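Of the protein chains in this complex, one is absent; all others appear in place.
Going by the order they are written in, the chains are A and B; count residues from 1 in each one.
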Amino acid sequence: MTAVISPDTHHDDAHEAHEHHGPTGVLKWLTTTDHKIIGLSYTVTAVLMLVIGGFFAELIRVQLSAPYEHFLSFAQYNEVFTMHGSIMIYLFAGPMAFGALANIIVPIQIGAPDMAFPRLNALSYWLYLTGSITMLSGFFVSGGAANFGWVGYAPLSNAANSPGAGADLWIGALLLTGFSAIFTGVNICATVFYLRAPGMTLFRMPIFTWNLLVTSILILLAFPVLTAGLIMLYCDRHFGTHIFSVQGGGVPVLWQHIFWFWGHPEVYILALPFFGMVTEIIPVFSRKPVFGYKGMVFATLTIAALSLGVWAHHMFTTGTVLLPFFSIMSLLIAVPTGIKLFNWIGSMWRGQIWFSAAMLFAIGFVITFLIGGLTGIYLASPPLDFFTHDTYFVVAHFHSVVMALVMGGIAGLYYWGPKITGYLLNETIGKIQFWFLFIGSQVFTLPLYILGLRGMPRRMAVYPNNPGWQHLNEIATFGAVLIGISTVLFVVNILVSWKKYPAGDNPWDGHTLEWFTTSPPPHHNFYRLPQIRSERPTWDYNHPEAPALTHGTHEEK
Amino acid sequence: MEVQPSAPQGAGPQPTKHRRRWIAALIPLTALALSGCTLPSFGAYKSDTTTGQETYRLWQWFSVGAVIIGTFTFLLIVWAVLRYRRKGDTIPKQSQYHIPLELLYTIIPVIIVGVLFWGTVVVENKVVAMPKTNVKIHVNAFKWGWGFTYPGQNAVVVGNTTQEPTMVMPVGTDVAVTITSTDVMHGFYIPQFNFSRYALPGVTNEVTFHAVKTGTFTGQCSQLCGLYHSLMYFKVKVVTVTQYAAWLHSFDTPAGKLAAQAAQNALKIQMSAGLPVVSAVTAGVN
Partner (left out) sequence: MKLEARILLVLGLFFAIMGTVYWIWSGENAGGMMIIAGGLLGFLPGSYYWWWSRRMPVRPEDRDGDVTEGAGFVGAFPGTSIFPFTLGAGAFFAVLSLVFGFWLMVPGLGLIVWAAIGGVAESRRGGTQ
């Protein structure tokens, strides 16, 4: 791991004054407070978690490729899908969204020398790493890992129904990663509020940074609730409190309220950073400014505001929630999301689109997200949710969304990877990887929609051999295999293009400040800064003849 | 698809003409959509209960909207991607805002959402309505099986992971079903009724089914409830009113009473492992 995160920071043109001397090797990794190295550690760890979580996904798909064939036992299956969900949500998607690329790119995009609290930033990473170790170590204790689903619904997660250290390790891991997220949220907020370069007003910040700011506010709103809920759950399990158990006068549904009050903003905490990445990539490769910049910002803020009032759409079938309120709030989120989608199309419209691997992944994101978004609208309607809830329809819906997010993340890695390492990835392998991932995602999710409508509930270790079910599951498994191949191709690509294609400072003709500095950036990011008069300072510097047409002018005449 | 109606300036020479043609294409589509029965199922069950059929129609309308919007947006993406691929090194026009267009795709979704919400509320009120009825069934979920008791009757049916219990209910009548759980959360899910509801410990959920035809349907637990979650099946058998009465009556014979007693005991054993079936604690509204 240390080999990956010790980039050669010595440049011939490096100014003496900025040269950074410090420890090297493992000690450098342990003691660093440089946001770029921390971000790289985050990236490597998160991708590793993606591979582990993906491995569990393949196990699930192998199990489900036949109705009764016991590849995994009931107990193993429950552990595997619980850990698949937990790893992907808590250890991959979240940290990848607000820990990995955000950590590296946000300070550079606003012209800051580092995060506002560098040591807190390092602490975030260590809490995330130890949290990941804690969760995975569930497999090595007697009784196995947590097996109550990634949502940990009480009373299934109480001491009577889920005894064993695995469940406690799951709680502990979530406490650690939860604090990690909170600290990152504080850090990004403070960085954006206090460390912007002169001239970088809020409405000149790149959309990626905007989305990370809003994500951080959401983190601060949501994660403390989860932490509190986990402590309550732990007390229920060990100290005899009865917060979530009926025997002592508690209310089991309260856990769901608390969990989803975190859980639904969490969906946007995961999604917004990837939206931001795509919003950076599409305009750059279309050689146009982002279409409807202000609309984009207001859409992000609206999503954040509404996301706090939609949690109980996960609980429509409990029969204990106010259906119309959560229905309208959930439906309304479709509006700002639609604005974003049309703005992405508008950014491509009449552009000069360069189909680099990053752009392909970004387009794949938009199309896959369109499917996931449209099916999400169904689920906002309680009567429709009643018959799709907890079936594979829901599974297919959120896998469409998260597969889109994965594409956004990989697009981000292809786009910003050269900035971080100084070397490009192989474009041809990247494009092959894209087609495997894109086709695999659709082949994987589309049969699941039909399965859900045919009545297959989720989290089934075995399923009745109803007509068509096995074939649909086989198709989905085939899609999962394609996705697996794409992941292997990504690793192959990293190995093949290891320090092979030097990138230069600005390989994509980028818009934002990170393309103004060297690749990789020096210790405190910048030797010099351009004048910042729009949200594309680097573009304005390189193409002074082609500024963005502001003031709502779409006609040049 | 030469021209998109909401493209930043129509690309064709006579945008209005194209737009008219596009609207003309919409008319037969709308006519087709309005004749509700010809709508495709979009993969869902047509359902055999009145509320299930309402839900099915709502599903169809949502799907019509989703297909139209999805196809339109998809073609827009594909068009943009294919039409505007890089042809040279020229810098395209750096347009960034188009306020009327942006307002258009803000307001139209708001209207669509309003319509969807209206349809949702109408159907939802029918689905959650609890009309008065004399036919009552109490569903009790436990790890890992179902127990069906008929309040005021002798009939009791209990199943487990290896034996599916059958919930018998009459056709053409409102049947009030109360659902609760003795231990963890379960999901009372009947795919062909287009309905599911959690079985919660400490809460009694109520729902009314009005089956429109006889038949046997499979139901199963939809909410993860532990080790044998995937084996928690039950059957729903919809019979005629006379058959239902006869079935209830079969538990009044000595042999039937013995069977009911045995089932009652089995259910008691399951429940004693868990909780009192109904406690005073309820949460929220409804």
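Basically, contacts are C-beta pairs under 8 Å (C-beta built on N, C-alpha and C of every residue); 3 or more make two chains touch, one makes a residue touch a chain.
No experiment lies behind these values; they were computed from the predicted model shown.
In the complete complex, the residue from A:Gly54, A:Gly94 or A:Gly172 that touches the missing chain is A:Gly172. Interface note: of A:Thr32, A:Thr184, A:Thr445 or A:Thr487, the residue touching the hidden chain in the full complex is A:Thr32. Chain A meets the missing chain through residues 20, 22-23, 28, 30-34, 111, 113-114, 118-123, 125-127, 129-130, 133-134, 165, 168-169, 171-173, 175-176, 179, 193, 195-203, 217, 220-221, 225, 234, 254, 257-258, 261, 301, 304-305, 308-309, 311-312, 320-322, 325, 523-524, 528-533.
Heads up, the rule we're going with is that only the chains that are shown with their structure count from here on.
Annotation: 30 Å between the Cα-based centres of chain A and chain B. Chain B meets chain A in the complex at residues 7-9, 43-45, 52, 54-55, 58-59, 62, 66, 69-70, 73-74, 76-77, 80-81, 84-88, 90-99, 101-102, 105-106, 109-110, 113, 116-117, 119-121, 123-124, 127-128, 183-185, 187, 189, 191-198, 200-203, 205-207, 218, 220-231, 233, 275-276, 279, 281-286.
Chain A contributes residues 74-75, 78, 148-149, 153, 155-156, 161, 246-247, 249-254, 286-295, 317-324, 327-328, 331-332, 334-335, 338-339, 341-343, 345-346, 348-355, 363, 366-367, 370-371, 374-375, 377-378, 381-384, 386-387, 389-391, 449-450, 453-455, 457-464, 543, 545-554, 556 to its touches with chain B in the complex.
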